[in-house]
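Only one protein chain is missing; all other protein chains are in place.
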Amino acid sequence: MGERAVTHARRLTLAHLWVAFAAFAVAAVLGVWQMWARSPLPAPYLTAESYFTSVTAHGVSMAYVLTTFMVMGFGYYVAETALGRPLPLPRFAWLGFWLGIIGSAMTAVTIFAGNATVLFTFYPPLTASPFFYIGLVLVVVGSWIWCGLMLWAMLDFKRANPGVPVPLAMFATVANAVLWLWTTVGVAAELLFQIIPAAFGWNESVDVGLSRTLFSWTLHAIVYFWLLPAYIAFYTMAPQAAGGRLYSDTMGRLTFILFLIYSLPVGMHHLFMDPQQSSAFKFLQMSFTALVAAPTLLTVFTISASLEIAGRLRGGKGYFGWIAALPWERPMVLATGMAFFMLWFGGGGGLINMSFGMNAMVHNTSWVTAHFHLIFGGTVVIMYFAIAYAIWPTLTNRLPMSPRLQRLQLWLWFIGMMVMTLPWHYLGLQGQWRRVATFNYSDPIIAGWGPWVIVSLVGGIILLASALLFVWNLLQFHSARAVVATDLRPIYALAVHPPERVPAALNGFALWNVLVLVLMVAAYGYPIAQFFIIDAPEAIVHRVNGRG
Amino acid sequence: MRADTEQEILKTELWWTALVIAIVTAIMLAIIYAGVVHHINPPSNIETIDPKTLHLTGEFTESNLGTRVEAGDQVTSRVVATQFAFQPQCIVVPSNRTVTLRFATPDVIHGILVTGTNVNTMIIPGYVSQVHTVFTKTGDLLMPCHEFCGLGHSQMWATVRVVPEDQFRPGPDGRASCDAR
């Protein structure tokens, strides 16, 4: 599949990605200030309320705004470039965009007005102003429109090209859309039936066990929604950037299918330490969680093999010579290498979190914060950067003189993430708990943590420098020299043996949706139903938006 | 890596898949082993209690909180997590003896861990959280609230005082407190 003109999706993608990265830059500033506040050094503007306002804003911007807009924008880009067809119904795409903008703005205003210090996980019975939640719902509704458009674009392609496999990049994007539709069911139910009525004052109490269970439905799969663009880049962009080919197209398809299936019935591993879910269902979801390691391990292999092909084509010899022969000066290749490196640490940490015995050692400690910053902030976001650097030339038809600053930015991010999260992992094992504004450094146990907290703050400052440099680098594109489209390297990799025909199972999602349904009923059916059977006691709502 | 024919690629991928399956199976077997031999279980006793009337109940009434030696020499410690303090703020427990910790909350979600141990549970309004453990090291351990529970969350912690078994001397009513020592 060669590179084709980006037509409708050009402005659409740019708009989405700029919103995503603007939110990211703001959140990066807040993140550094939070680490400063937690350190033994005196931080300015620090009050309990300002700290948790900041944590809420940081979490919402990074986890909901950056990711959703990135996934949507990149999806529109893939739909048009990989399928080689104009995006259907672009007006609806703009509708989804504006819903997301209005929702994000509404949520942001509520947070900074001090009416939503509930953090991005908003666990009831603490409830924020209803406009905080309505804003989030609007973002989700906007993303549902995106899901519909992705499915529509794929079906349209299949109708026009009977028997032709859907290109892997698009297949994976649609897998993410299907995953997201399943994912949002849990949190949507929690918001619409429990939290929003409570926030408006229509309900004075809330079933907390049920709300945690519904939120857990979403809480793990959402991570894969954030992650899949990175995997799409691994499979379809990195081998091409390295000058090689994708080792196996089938493995790519299977990986995305496995993500769809096993990221959903596993959310209860976030509730391992909760009293309201039983050990049998925790075991069930734990064994599914173990299987989520499978697609990642398959990817590590397939992408390493693909890069090996590239390295050998470039003259690399011996067992490891091909690694040195890879074109590391290209941002996509460099970012892929760094992402894999961080994935080893983060994935290893994840295996510890998933076993309920070891989870007791690290649950709600800095270890968990370190884990998701390393996997999401590290592996995933560094691939967001690489994707942006790869597609910005085709979006702007402009190319800066040299990718030197891009490489510097990636290195800063990688080093900063390591310097920040390795101390956090260590502190988590020492028992440092999360989500606190200030520590009592006069306590002898906690005093020993101080130096490590300061080291991680240094990591945070490096990350902030990288974040600002990233925005600067993107701005450089818009003022760089113009190029004609033919100068640009094609983006998507061909497979070593491009598929001529694939079974329907690897070309669509009907079968997998049925299996997801079976697993979700098995994993979440009784755990949700039990709250209605045991008549669980409810808790009185505690509102943080002004005493009424 | 050989990649001349589709068959070769398939074969390599299948070998790798087998390795992945072996890794996942090994992890699961380790967990099952821990469950069967060491009886590792998550804190999962779905035992409901109404948070609205928690302070009116017998078990979690203010005067019944803290450590108590009960029938069968069972050491049980009851703690309430509330915005923004634990009650009591210090509990005393003997080392090298099974201790049952029971937690409940009248208001919002909290959670606890005890530094340097595997004691860890969420405290969810509506449920009693229960942890069985054996403390092996003596001394004062920190027991912070580890889930955001409101603006005072950062200052919410208690102390677990682990004393050698021979220095653990409950009163005639079976109760032991940090002050008494």
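Labels A and B are assigned to the chains in the order they are written; within every chain, residues are numbered from 1.
Going forward, a contact is a pair of C-beta atoms (placed from the backbone, for glycine too) under 8 Å apart; a residue touches a chain by one contact, two chains touch by 3 or more.
What we mean here is this: contacts and distances are computed from a predicted model.
Peer 1: With one chain of the assembly withheld, which option in "Cytochrome c4", "Sugar ABC transporter permease", "Phenylacetic acid degradation protein" or "Anti-sigma regulatory factor" matches that chain's UniProt protein name?
Peer 2: Listed in its UniProt record, the absent chain's protein name reads "Cytochrome c4".
Peer 1: For the full complex, which residue in A:T81, A:T218, A:Q277 or A:T299 touches the chain that was left out?
Peer 2: Considering the complete complex, A:Q277 is the one touching the chain left out.
Peer 1: Which parts of chain B are in contact with the chain that was left out?
Peer 2: Chain B touches the chain not shown through residues 32, 35-36, 39, 41, 43-48, 52-53, 55-59, 61-64, 70-71, 74, 76, 78, 80, 82-85, 87, 89, 100, 102, 106-108, 130, 132, 150-157.
Peer 1: Which positions on chain A touch the chain that was left off?
Peer 2: Interface residues of chain A facing the absent chain: 46-49, 114-115, 117-118, 126-127, 163, 203-205, 261, 277-284, 287-288, 291, 437-442, 501, 503-506, 511-512, 515, 518-519, 522, 526-527, 530, 538, 540, 542-548.
Keep this in mind: only the chains that are shown with their structure count from here on.
Peer 1: Chain A to chain B: how many Å between their CA centres?
Peer 2: Whole-Å distance between the two chain centres: 30.
Peer 1: What part of chain B is in contact with chain A in the complex they form?
Peer 2: 1, 3, 5-6, 9-10, 12-13, 16-17, 20-21, 23-24, 27-28, 30-31, 34-35, 38, 40-52, 83, 107-109, 111, 113-116, 118-130, 142, 144-155, 157
Peer 1: In the complex of these two chains, what residues of chain A are touching chain B?
Peer 2: Answer in residue numbers: 48-49, 51-52, 117-119, 121, 123, 125-126, 205, 207-209, 212, 247-248, 250-251, 271-279, 282-283, 286-287, 290-291, 293-294, 297-298, 301-302, 305, 308-309, 351, 355-357, 359-361, 363-365, 430-431, 433-440, 443, 445-446, 496-497, 530, 534, 536-540, 542, 544.
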